[in-house]
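One protein chain omitted, others in place.
Letters A, B and C mark the chains as written, and numbering starts fresh at 1 in each.
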Amino acid sequence: MIVRIEVRLKKGYFDPEGEVTARALKDLTFPVNNVKVSKLYTIDLRVEKKEEAIKIAEEMCKKLLANPTKDEYSIEVLLNGEINEKI
Amino acid sequence: MIVRIEVRLKKGYFDPEGEVTARALKDLTFPVNNVKVSKLYTIDLRVEKKEEAIKIAEEMCKKLLANPTKDEYSIEVLLNGEINEKI
Amino acid sequence: MRACIARVGGTNCDLEMKIVLEEYKIKAEIVHMKRLIKEGLRGYDILVFPGGFSYGDYVRAGAIWGKEILAKMRREIEEFIESNKLIIGICNGFQVLVEAGVLPDDGISEVPKAVLATNISAKYECRWIYLRVEDNGEVLRVPIGHGEGRFMPSSNEILMDLIKNRCIIFRYAKPSGELANGEYPYNPNGSIYDIAGICNKKRNIFGMMPHPERAFFGWQMPDNRGKKYGDGKKIFDMILGGIIESHSMEKN
Partner (left out) sequence: MERLMRKSDFISFFDLSRANDEELMEISRTLGLALNLEEMKAIRSHFKRWITDVELQTFGQTWSEHCFHKTFKGTIEINGRRIDNILKTYIAKATKELNKSWCFSVFEDNAGLIEFNDEYLIAAKVETHNHPSAVEPFGGAATGIGGVIRDILGVWGEPIALTDVLCFGPLNINDVPYGIKHPLYIYRGVIAGIGHYGNNMGIPTVAGSIIFDEGYIGNPIVYCGCIGILHKSHYIKGTRAGDYAILIGGRTGRDGIHGVTFASTELPEESDKLRSAVQIPNPFMEEKLRRAIIAIRNERLASGITDLGGGGISCAIGETAHKHNLGVEVILENVHLKEPNMAPWEIWISESQERMLITVPKENLKRTLQVLEEEDVEYSILGIFDESKILRVKYKGILVCEIDLDFLFNPPKVIRRAIDVKYEDSNYNPPEPRDLCDELLSLLSDPNIKSKEEVIRTYDHEVRGCTAIKPLQGDYGGPNDAAVIKPLKDSWMGIVISCGINPFYPDPYWMAAASIEEAIRNNICIGGRRIALLDNFVWGSPEKEDRMGSLLKAVEACYDFSKALDAPFISGKDSLYNESPLGPIRPTLLITGVGIIPDVRKAITSNLKSKGNAIYIIGITKNELAGSAYFRGKKINGGICPKVNAELSRSIMNRLIKAIDEEIIAACHDVSEGGIGVAAAEMLIASEFGMIIDLRKVPSDLNRSDLILFSESQSRFLVEVKKGFEGKFENIFQGIPHSRIGIVEGKSLKIIDLKGNILEINQGEIRRAWR
């Protein structure tokens, strides 16, 4: 089962990477207001059930991928059809 | 208009960061087969139309965000309802 | 002879580069990109993109600066190359040249033909490595310091061209001079074909991941510190040799 976890800075935190990227894009004359950069983990899990996958994904966020002090995350489970497209 | 651009390694390319993350997750006894790490840019564009946003997003990928040697990308335009949730 | 050492926010190996060029009696100036865009490259014989973390290395190492050059100085750079002047990119500077499409190529390619990808170890690595100079088989010790140094051409043909045209100038090796053959840590980042540095066909654009400017003087080397010069000097002799010669000929 494939889960996709996005880890991003919580609202209110300043994102230097987003800021520099926004400025670079503006410099290249793109009509950009602002940019936020986050990380996306596409993880192949050895589990069968969707609920279980979500539970494990949450655990992974808490234990390693995100720091709840500054990060928030969202979890998505890919259905079979989407796998080919995304992986 | 908000676009979300995922830049990830092309299929078949070795992803060191994914590899290291997979190892760390396995160390924590998670049932992980493998991990891919990609970057997600959430960009607020000063345009009105969806088609235009997609065109600009593609341009941004070509001109800065992706290196075609190793990267591929996918673009998603957020509908109004999703904005609050994701930004 | 005048050299321009270009910089933007995040550049940081400019000073040591200046010291090295001055050893060759070259007048070296450190110039901010803003000024360069305004004033152009006229008057310079050498253009250096030094190491560092230009624009924080956000997006990809060297990408933002590389694309900025493409967007704002393309003609200037093309003319510079055409008039046989010298461009050197070291570490982040090499990444910039690749992202700008300046290397590997002979002009500027619209789409980069290679990339310096994340090291296989997924870590920043600072270590002294052994380089084999492809021209003469000499083995030199110089340090590297980078997290994204895995050279990957975008196709096999590009690699073949590089080999055929003898554009691969430095390769990672073992102390014996035998090639690293991908073996860590001799090849510290997993570069294809142990590539550490390349040049263009005309041999006036050089890019490399190792830092010869940190191994220029004997005292900078890990051992044999009593000698006046270190192994890095040999690399600069080789790169600067051509232009210094042609320059003094012009003058005569």
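Everything below uses one rule, namely that contacts are C-beta pairs under 8 Å (C-beta built on N, C-alpha and C of every residue); 3 or more make two chains touch, one makes a residue touch a chain.
Note that the structure is predicted; figures quoted are calculated from it, not measured.
Looking at the complete complex, one finds that the omitted chain is in touch with A, C.
The chain that is not drawn here is touched, among residues C:Gly107, C:Pro222 or C:Gly241, by C:Pro222. From the options C:Gly56, C:Gly182 or C:Gly242, the residue with contact to the chain not on display is C:Gly56. Even with one chain removed from view, chain C keeps its contact list with that chain: residues 9-10, 12-13, 15-16, 19, 32, 34, 51-53, 55-58, 123-128, 143, 145, 175, 211, 213-214, 216, 218-220, 222-223, 225-226. Residues touching the missing chain, restricted to chain A, are 9-10, 12-16, 20, 63-64, 67-70 (touch as defined at the top).
Here is the rule we use: only the chains that are shown with their structure count from here on.
Using CA-based centroids throughout, the chain positioned farthest away from chain B is C.
Taking each chain's centre as the mean of its C-alpha atoms, chain A lies 35 Å from chain C.
Separating the CA-averaged centres of chain B and chain C is a span of 30 Å.
Residues of chain A in contact with at least two other chains: 21, 24, 28, 37.
Residues of chain C in contact with two or more other chains: 59, 64, 67, 71. Looking at the complex, you find that chain A touches chain B at residues 6, 8, 21-22, 24-25, 28, 30-47, 56, 59-60, 63-65, 86-87. Only residues 13-17, 19-20, 62-65, 67-70 of chain B touch chain C when the two sit together in their complex. Only residues 55-56, 58-59, 64, 67-68, 71 of chain C touch chain A when the two sit together in their complex.
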